[in-house]
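A single structure is presented below for examination.
Only a single protein chain was left out; the remaining protein chains are all shown in position.
First chain written, first letter: the chains are A and B, and each begins at residue 1.
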Amino acid sequence: MTDSVVAQPVQPAVPAGTPGGRVSRREVTWRALKANPLLAVGGTLVLLIVLAAIFAPLIVPFPGDAGAATHPFSVLKAPSGAHLFGTDQVGRDILSRVLYGTRVSPVIAIIVLAIACLIGVPLGVAAGFLGGWVDEVIMRVTDVFLAFPPLLLALALAAVLPASLTSLTIAIAAVWWPWYVRLIRGQAASVAGRPYVEACRALGVSRLRIIFLHILPNSITPLLVQVSLDVGGVILTASALSFLGLGAQDPVPDWGLMIAEGQSYFTPDWWLVTFPGLAILVTAFAFNLLGDGLRDLLDPKRSLIS
Amino acid sequence: MKSKKAWAAAGAASLAVALAACGGSSYSSGSSNNGNGNGGATASKVFTYDTYTQVMIDGWDPATEYSNGIIAMSNMYETLTRYNPVTRTVDPLLATSWTHSSNGLTWTFQLRHNVYFHTGRLMTAKAAAAAIMRTKKLNGGASYIWGAVKSISTPSEYTMVFHLSEAAPLDLEASADYSAYIYDTQAAGPGGNLTKWLNAPHDAGTGPYTLQTWNNGQEFEVILKAFPKYWGGWKGQHYTKVVYRVVPQDTTAAQLLRSGQVNFVEQLSPTLWKSLQGVSGIKLASSPSWQNLLAQLNSQALSEPIRQAISYGTDYQGIIAALSGAASPSSGIVPAGLFGHFSDLPNYSYDPAKAAKLLNSAGYGPGKKPLNLTLTYLAGDSNEQVVATLMKSSLAKLNINLQVQPLAWATQWAKGKSTSPSARQDIFLEYWWPDYADPFSWFTNLLATEKQPYFNLSYYSNATLDSQINQVESLVATNRSAASALYKTMQDEILQQAPIVFLYNTDYQYAMTNNFSGFSVNPAYPNVIFAYNLTPKS
Partner (left out) sequence: MLTFVARRILLAIVVVVGVIVVTFLVAHVVPGDPAATWAGPHASAAQVARARQFLGLNRPLIVQIVSYLGGIAKGNWGVSVHTHRGVLSDIMTAAPATLELVLTALLIAVAVGIPLGLLSARRPGKPADQLVRTGSILGVSMPIFWMALILQLIFSQRLKLLPAAGEYSPGLLFTHPLVKRTGFPVLDSLLGGNMPMFGSTLVHLILPAIVVAAYPAGLIARMVRAQVLDTIGETHVLNVRALGFSERQVYGRFTMKQAWPPVAAALGLVFGYSLVNTFLVESIFDWPGLGSYAAASIATLDTPAILGVTLFVAIAYVVANLVVDIVQAAIDPRIRIR
């Protein structure tokens, strides 16, 4: 899913030639944004996608086509003025369905990642903070799940559950949570080892306070970065499973499903496959750009020259 | 059983004809004759049939085969007679002539002399009789075609006399595409288990080709080679090998055809088929068939008004338009071109108003309770998928929520045959085609009462119809016009009670390379290519 980058030596973010060597946080953020085209482009694209998802019913030419409506007398029409992306094998407007698709995969991604966090954060905190045998057990179980390449276990799960969006979401969530356990465990362990935390414990501060006041706040940034990097990955996995017939079922306007259905008409009626595929590519690309940009910006361990 | 669905489904059944010799175009059609070089030996002329799903899924026993396998088996095995779609009667094949008594209870067949099985044994009347009686005993596939046969006597080496318990059109039945093959019952030796021997696999037929290799579950699944001692001889140009290649994606199959790596594509989506028009080196063929697509309605779960409502609630014209060329309108249960077809039956047309009224009378329909139904169809069949989607859409307007489930054939059928009625589907999409050129197959398989569901997946039971089914075939042999009238009556009844929605008749859309001649469509043997009848061009 995401590539991990080894921790980098810290470099101070002070622009050369600044008097006194201190600048406001806002200055730094603005300069970082300007120097970070990834974040700008990615953020804009993601914003557009989110807007498309929210306003789909208003902007789409044929909203009914994203549901059960069919038009058997205008099937497989090539892209034209009336149908910018053409029509599919039962006459539905592909542009409308592609736009409505922004409500499908990204939403699945959000739900999956929310579940992954809900499971991963508590387990990670427990493992990293409590240590000992709790840590061992949790990490071994996590290792077992991480031993499956992500798509594989999701595929096996989705294959045995009745094909639907719900099964798809469950299957992918079941595969994604271990990464978050690892991530949070690392954070928790590193915070737990710091001298001021030991001091707190010595003073009798309760563990819960330490978790909520110190560990969790420290984890938010890497969590945010990881989530934004993962959205693209989940979208690709979800569309792959729908392509295999294991997820969304007709008439849900899922991009992977649209490609699977459009395959049989492919080479002559290329528009059934091309546009949904472009949608997947652009969406995953946008979220990956955003994630990369956020990581560059927020992760203090990253060198700003990269 | 016929998994007509199994192979009629999906897009690309491509006949891949790999002509290793001339004809193959482009980079990778393999080496040509030059490669061989040993003087005098001509290169193999290979015919590759590209299909989209596994060929031999029912085993290798010609007595019980009821599925895709006939595309290969029809080249290894032969029947007594073969149906001729032009003359609409049967031609001699393994039998050279036949007569029957006036009451239709005795049929005498004269067999062809000097026909050898691939095992080396001579085909005599005794051997042929043994094959038919074994097929009847095993009671699999379409063995019901021999149902009227009480015994077979063999007064001379090449004469078979059938003694029937009731009149039946035996010459027609002997030409069936299933369960009519003549094979060597002694192939496994004395005391040997023939089924096991056949499934090894081996073939025990008399046909022009014999089994060379079987790569189970792989791409080049079945390879046949010419049988040198075939009774028809090998004069002139013939294919010496037939390869069955499994290509699941029809886009891929179309591309293989364009590059000449496959010679015949069995079925493509209509768009793909049309896109091949005018492409050099490719020939298209379109022809009506005896195959129709049916939606069997669960008559135990759905009452008659609901079934009639569904029949009125289906947009037949829309479906045919959407399938652009692959389908034509049907009338009743019997396709055009067959005895028993009538175009003036009380067929349903798309009438949502009537459908709504019928539903309302049952407490459903627009404004009342929603009706939740499940429909199963064959996964991978793009045409069935279009039909299912269109049905879902038109029924939604009648407040019917149709849940559509694509399933693999074995799974779909298992669900339909469930012993617990609640596990079964409400609508079962299925293709059907006859076992021999007669309407009987539809009625006896799909509509006769069954204690345990098999093919009657509307779970329909009608005592009157059952007794009509029992009478009609003997009428066919003795009084054709009475039989015709009876078939009309039966269809009227079925349309009235609506256990089945007759969606459309399939039109074959074949695509092939034009480097061979002799191809013709025979609807009695769906999607079968008799490779022996083809002449490769050089």
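Convention: a residue touches a chain if its C-beta (ideal position, glycine included) is under 8 Å from a C-beta of that chain, and two chains touch if they have at least 3 such contacts.
Here the structure is a predicted model, which is why all the values come from computation and not from measurement.
Enquirer: For the full complex, which residue in B:Thr81, B:Ser179 or B:Gln255 touches the chain that was left out?
Expert: B:Gln255
Enquirer: Check the options A:Leu155, A:Val181 or A:Val234 and report the residue that touches the missing chain.
Expert: Residue touching the chain left out of view: A:Leu155.
Enquirer: One chain is left out of this view; which of B:Met133, B:Ala336, B:Ala362 or B:Ala408 touches it in the full complex?
Expert: B:Ala408
Enquirer: Which of these, B:Asp58, B:Glu78, B:Glu266 or B:Glu473, touches the one chain of the complex that we don't see?
Expert: B:Asp58
Enquirer: Which residue among A:Ile59, A:Ala82, A:Val144 or A:Ala199 touches the omitted chain?
Expert: A:Val144
Enquirer: What residue numbers in chain B mark contact with the hidden partner chain?
Expert: 1, 3, 16, 18-20, 24, 26-31, 35-36, 43-44, 46, 48, 54, 58, 64, 66-67, 140, 216-220, 223, 241, 243, 245, 247-249, 251-252, 255-256, 258-259, 261-262, 379-380, 408, 410-411, 413-415, 417, 419, 452
Enquirer: If you put the missing chain back, which residues of chain A would it touch?
Expert: For chain A, the residues touching the absent chain are 3, 5-6, 8-9, 11, 37-38, 140-141, 143-145, 147-153, 155-157, 159-162, 232, 236, 239-240, 243-246, 256, 259, 263, 266-267, 270, 273-274, 276-277, 280-281, 284-285, 288-289, 292, 303, 305-306.
Here, only the chains that are shown with their structure count from here on.
Enquirer: Using CA atom averages as chain centres, what separation in Å is found between chain A and chain B?
Expert: Taking the average C-alpha coordinate of chain A and of chain B, the gap between them is 48 Å.
Enquirer: Where on chain A is chain B touching in the complex?
Expert: Listed in rising order, the residues of chain A that touch chain B are 68-70, 72-73, 75-76, 89-91, 245, 249-251, 261, 263-269.
Enquirer: Quick check: in the complex, which residue numbers of chain B touch chain A?
Expert: 11-12, 249-251, 254-255, 269, 271-272, 274-275, 315, 317-319, 321-322, 324, 379, 382, 385-386, 388-390, 392-394, 396, 404, 406
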